[in-house]
Each structure stands twice: as C-alpha cells, then as structure tokens.
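Of the protein chains in this complex, one is absent; all others appear in place.
Labels A, B and C are assigned to the chains in the order they are written; within every chain, residues are numbered from 1.
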C-alpha cells in the first residue's frame, strides 16, 4: 500500500483463469443466422434484422461471430478457459421453412463441431440447434448431436417461427408438440439453454420507437421470462424432474419476481394456470440454472444467488455481443471469496456438463 | 430464552406502529371500478372483469374495497397508522367514454375525500384519479383535488382506454398529449403513482391460458415496467427533473434490470430510443420511489434498496388484494435495524408527502 | 393468504428435518467439566465456575448437559437429525494435573461413545477430548478415539492450563509442543473444533464487573479469534494445508475483520508476525469452517458466507447453552433458497465428516 499514488483512478484486477462461459454466440457458414431466414424485419419500423446498433459495434460483429482465432485470443486475455458456443439468435428458430430448418440445423451443428470442438477440444464445447418446426426431426438431431458430436445440450432461441406469411404465428416450448423434446432431454440427461429472442412484431407495442429496448435492452429478456413461466406452468418439470433449463441474464429477473408470482398464482382457482404441481420458486431451485451472461451488477447477482443458490449460478459472457474482457474484469475484480468465485466461475459448470 | 419450548414452530413478531401504506385500493360509489366501464373481458378467455380468483377471496373483495371500518380495524391490527387510498384498477383508466371518465373521476375524488379523508384526517390521505382520456380536464381535476381536497398526488392505473370498439387502442403517459400532466405534477410538486393494469388483450399472448399470470402474478407488473421505461425514455424527467414517479412491487423488477437496460441502450445509435439525456439508473435514483406493495421477500427488497437507496424505498401493502397483517408480519418481523425500519416504514413517506 | 387474520403476531415456521449440529456440549460422568479441575474462579470476582446466570437457566443446565433422552427429544422438535457432541468447556483443558488430564480425557471419550454414539449411531457422533497438557499422550488419544471409537475429530476448548499455582500459565495451540497434534490431525484427516473458553483471569481486565461479557457474551469469542490468529500466523496451515479448523459463532468475527488484519499485517516487516506464507483471508477460505452456533442473525451469517463461502458455513446450536428450538426457528424460518438451506443445514457437514 502506497500512501501516495499518482494514478488515482484505476484498480488492477487479478485474472482468475479457467472460467467457463456458456452463452457464447457464433454465426453459421450456411445462412445468416442473426436475422430470420429469409430475412424479415424483426423490430417495428426497422428494415434489417439487427436493431440499429451504432456503426463501430456493427462492423465488428460478423467478424467476431465467426473468427475462431480472435475469439480464442479474447478468451485468453479474459481468463476464460472453456466456452460452450451456440448459433446466434434467432438462429434456427427464425427459419420459416421446416425442411430448411432441419437441414440448416444439421449442417450448422456439424460445422460448430468441425470449426470449434474438434480442433480445440479443451477450449470449446457446443450446444446444438434443434429444428422445432419439426419436433420429430428436432429430437433426432438432438440425439445425434449429443451422441455423435458430443454436444453439451441444446440451445433454443425463444419461440419458433411457423409461417412466413404470418410472423406472429409462433410456437413456444410448452406446446404439446414439443413434449418429445423434453422427453429426449430427460433421456440424454443434457440441459436446454433457453436464449432470448426479440418478441414477435405484434407484441412489441410497449417498445415502439425504442428499437434497442425491444431487444437486448429489455424486451427480449421479458419475452424469455414469460416463455420460461409457460414451460414451468405446463408441468414439464413435474413430468421430467431431472431436466435442467438454463437462463441467461440472471434468469431474466425471475429471482426478483418469483415469490410474488407464486403468491398471486395461489389466489387463483387451482389448476387455472396450468397443471403444474410445485411452484415457480421450487422450479427455479430445482430445474433452473442462471448464467451471468450480460450481467455486470453485483446486487443483481446477489439476488440471483439468494434465490437459486450459489450452486445454480454460472459465469457467462454473451460474446461477441458483450466483451469478454469487461465481463472478466467485473467477475474477477469483485470482492468475493475465492471458493464462491471458483464455484460460479467454473466448478458449477464442470459439474453440470461433466467436464 | 427458554432451553425448551413446546411450541416450536412460531415466531412472535413485535408490531411497529405508525407505518404508512400508499398502494391501498378502494372502490367507487359511482361505478364498478375493478373492471372496464362498460365491462369488457380483460383477460383472454374470461368473461368477467376479474381473473378467476378462488371463491373465498372473491367474496371478500368488494366488501373490503369499500368497508372503511373494516379497513381501519385491519390497519390497527397491522400497525399501519396512515394509508393513502386510491381507486382500484383499472379505475378511471378503463372508462371508454371521455365525458364519463371526467365526470366519474371528479365524483370519485370527492367521494374518497368524503368517505376517508374528511372523517379520518389522521388515518387517511388519497391519490386522485385523473381522466387522461381528456388531458386538459385531467390537469384541472389534478389541481382541484390537490388544492381543494388535499390529494397527496395522482394515481394512474397504467394505460388509458380510448375506444370501446378497439380495446387495443390505448394511450401511455409518454404520449405528447400527456405533457400537460407532467407539467402540472411539477408545478404542484406532487408525485404520480403508476399502478399496474392488466395488459391489453392483444398483448396477452405470453399468458394465454394462465389468467392469473397475466395480471397480478406477472403480466401487469411487466406492463408497468415497460410503461415506466417509455416515460423515462421520452425525456419527461429531463424536462421536469423534480417530478417523482412511484412504482409498487419494488419498482417492478427495474432495480434488477436497470444496469443491463442502460448498458444495451448504449449500444444503439444515439437518440434512437427516445430523447432522454441521462440513464435508466439515473432516473431510478432521482425520480423514482419504490414501494413494497405486494412484496414480502427480503432479497428483492435488498436489491431495491441497493439500486435506489434506502431513502427511496417505502412500505405499502396493496390492501385489500394483499393482507395488511401478512405484510406487517413480514416487515415488522424481519431482522433489520430500527433506523432503516422506521425510514422505510414511515419516515420516507412523511418526507415525500410532507406529513 | 387470508385478507383478515385475527392472530396477527406470529409466523409459522416449517421445520427442515435432518439438520446436523456440531457444537453440542455434554458433561462427563467423571468430573465436573464446566469448571476447572480442581475448581478455581474463572471470572474476576466470582467464586464459582460458571458466571452468575439467572437461576432458572442454571437449574436446567446440568440436567440438559447429561440427559440424553431430553436432548434427543429436543432435537426431534427442532428437526436436528444428527449432533456431534463434545465435552463442555473448559473440559479437559481446565484440568491442572497432566496425569489426571490424560486419564479423564480417555475415560470421558469412552463415556461419550458409550452413552451417545453406540446406542444412537444414526443420531450422534462425537469430537474427542485430547489432553494437551501432555501432547504425546494427546496424540495417542486422538488416534485411539478416531480409529477405535469413530470420533469425528477433536474439540479443544481454547488454551490449556499448565499450573494450578499460576492460572495465567497457559498453552496455546501454536506452541511448538503442539506440533504433533497438527501432524496427527493431518494424518487422520479429521478436523479440529476450536471452542471458546473464558480468557485467563489476568486477561479479563476489559470486562471487570461484567461477568457475562467476559464469557460467552464477548470475551471468550475474542479470545478464540486471537487463538485462531496465533495458529494461522504460526504457519500450521502452510505445513498442513489439508487440516481443517472449525470455529463457532460465525468464526468469531474473523469474517468481518480478516481483510483489515491482512492489510495491516502487510505493513509490517516480513516475517515479523510469524512464519505464515499466505494470508488470514486465504486460511479462512481454505482451512476454516464457520458454524452458526450461538448466532441467530442473518446479516452476520451473510458476512460469513460472503467471506468463507457457502460451502464452509455449517448449522450448529451450542445446546444446551442455546435452545435447539430457537436456533431451528431462526434457521428454518428465514427466507433462503432451499439449496443453500440444505447445504448449510446438513450437506456441508455430511461432506466434511463423510456422513
């Protein structure tokens, strides 16, 4: 400790190596995955797929989605030892034609394996895409990806588009047609990462004229929380108590809200909100993992740990939409005992994915 | 401390007297305020105004909305010294005809004054209703209520209906037509309580078949958070930096999410999400008060205090939709220093409302 | 949730069964262990061994120290499935004659086994006493107790008296004579519970005229923290990195203070405070477990979890000096996710003691 420092405004951060991140997006060699396919406006009033990001950010994105070396270099700088990559959103969920969805999912899964996992088995795993436009095919692709390619689980970007003529016609994972997916996740004993996706146009009224708010700033997190609630209320976790759902962004505010949701649901007529038997709080504590992707706020993290438990909180980044270096500075730099830092930084993930 | 107790499963709570609650709903003698007027289904698939509550709960509601003696008795049992009452939701906001809205707002404000405040000036204050279907009239009614009836501010139940033939045609408070309201709140130096309201039918897709989820369990909190974000992004708090917005339910998860909202908005093109100059975090800390109405969860409260500050967190209940006694047990019973318990229990409210 | 409750001042607590407690005191059939042996005043100004407790409390203590059935009954009421018992303080540490200490330690260890563990193997384990007046004999007794009687580790009540003519002549566990103890704990892979003991008379000046303050209220916790710091600074945990030290009462304020201790020690000349290589913070996180014995305060527990980690925090009571029922009400009743409640309630102890 020096009594006098001339540089007064910086704090050095000691890097913790070996972190594991699991909400890390890539592109696909086979189609432009960060828009629907074919492209349709995803935000009220916008023409392109992505919201109007400022130009410096945009220019970088495509390169960073696909440049494996740059990604590894950034991981090295950030003390991230291992990343579970997945196709960026909306990904396969935004493919209107079911047959194309099936084919592009398969091809993309093969590519993620070939480009990331096979050459760098100690640095990368992947979550496979599953074409829920055709649930039967999705289930087969899940099995193939896990057993033949070593996929660590599946990642689904919110709702699945069903009709190019009606972009509001979508499918959520509590649809009975999706039951085989939950069965297969249970049988293979791998988790599902439910990743956000911009809500359908007809649901964006709350964020008219606020294109960033509709997507990552707010709207797509709320959409994901609602989707998770639909899944819980449908009784999926009663039928498959071992299945695990991963949610990013500290479980999309569900830790903050769960107690109130349960309390107000209890006022209703029994069974009126779905056949679920337990409670939202119970499912959060038994069937959900929360990642820190996109979160760099200690109080938010504390609320998440309070409600799910330290063992169900996992480090992640959301590269390249977030900076590995910034996430690492925040995580490595915060005042925290090292047992918890290791648990959240990589031990919980090692246990969950048997790494 | 007894080394042996036979009753092992109860903890006595010492009541803290003098608490102030400010999200406390009443009915109106002039119309049925807990539905739209005229009544329309407010939840997909339901015929009546209210969600299908279980029957014991429902039977009690109308009595408790209007029975002043019962309310006072419950407040006495709960150590609530003073309550700021307001018309239940959707209230005046759900009146389709502007002229009726103006008239019923005026009559209801007079009634709340006559029934609650005038006979019990040391026990009750009220927030007035303002008919935003006619902003000019709303502003006059706000002034009248504050100056002549001593209203502590206004309470608005979310969006305002504009058209009985199109229940999706609604108005939010960032609409330029609402500017005079903000100007008047500023001039009168009274706050606005933005209370939840069930989202319009066309926005309820996320909660299809889950009627309780669409309203108090989840949907109407999310709707309110979105509404508050619209208000902030429109620059209202830059134009009127002294105006204060009160949000219930621990500010509807905004404490949990604010850092992320700001961070992702910063990725956008400047000005693309509205003309606001500061940040969501800044407005939460300078223009927003959070009440504990409907919240009985310490971790949620801690996150709220962390992000807004102890001085901007206020006790409340949401009677009769919540139990005064349960809220008091939780608040009085939690382990907390008495300085903070007093601050949140009543001192912050005394300062805000000059009581 | 009832909107109206007539009993307004109690909160029901749902018992969590299967808790494990490990600071649970018994007497010995062979000598009066809650005083020195022979008895000497342990508190300035007092004649008897125990501080002047109020009479109702005192009358109960001897019975509760020795009545196995009453203890089991109380455990049943409190959801405590398993307790690791040990001889009350000062125990063997307060025996002046080394030969007596050796004999009474052995006899007492046999008795604890016979009275508690053998008849109730699924309800009780025990920590053995070790006569550090004769370190060689202590080490043999530790080995015998662990290998033949299944002791879960050793419990030492602070300093050991060495001389009946000079009660200030004491031995702490960083004394080089104690090295064989640490070696044996390492070899047997069992932990040491360092339990408080009233400081020697000549160290009680701070609490003159405040007999309760000198013992459990304050003085003996501070004495224990100082003792733990001596152990850490002597480099024991560098020589035996796997050895684990258990401290009650949330590690006697060390979580609160550790950062400051390390920071100020770093100002000193290297090596001037002992040959230790790491830091107090490091040892807390790698070599110390904290129990909740005697603590029923959530903020204190949170600080402990923050600094040691959830995995190193363990439920305990300190029966019969504390009430099992009160501890269980507090622990079972606090708002906490069930994963953490189970971890602290019993899973961490199951892992530490291989139960």
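A few points about this structure:
Rule of thumb we're sticking to: contacts are C-beta pairs under 8 Å (C-beta built on N, C-alpha and C of every residue); 3 or more make two chains touch, one makes a residue touch a chain.
Here the structure is a predicted model, which means the values were calculated and not measured.
Checked against the full complex, the candidates C:40, C:273 or C:350 give a single residue touching the omitted chain, namely C:273.
Checked against the full complex, the candidates C:22, C:128 or C:261 give a single residue touching the omitted chain, namely C:261. One chain of the complex is left out; on chain A, the residues touching it are 1-6, 8-15, 57, 60, 64, 70, 74, 77-78, 297-299, 319-320, 322-323, 325-326, 328-330, 333, 335. Where chain C meets the missing chain, the touching residues are 51-54, 57, 200, 202-203, 205-207, 209-213, 215-218, 221-223, 225-227, 229-230, 233, 249-250, 253, 255-257, 259-261, 263-265, 267-270, 272-274, 294-297, 299-300, 302-303, 306-307. Contact between chain B and the absent chain runs through residues 1, 263, 266-267, 281, 284-285, 306-312, 336-340, 343.
The rule is simple: only the chains that are shown with their structure count from here on.
Where chain A touches chain B, over half of the residue numbers in use are shared by the two copies, so each contributes mostly the same positions.
Distances from each chain's CA mean to the overall CA mean are smallest for chain A.
Measuring from the averaged C-alpha position of chain B to that of chain C gives a distance of 50 Å.
Look at where the CA atoms of chain A average out and do the same for chain C: the two points lie 45 Å apart. Centroids of chain A and chain B (each the mean of its C-alpha atoms) stand 33 Å apart. Chain A has residues 263, 267, 306-307 in contact with two or more other chains.
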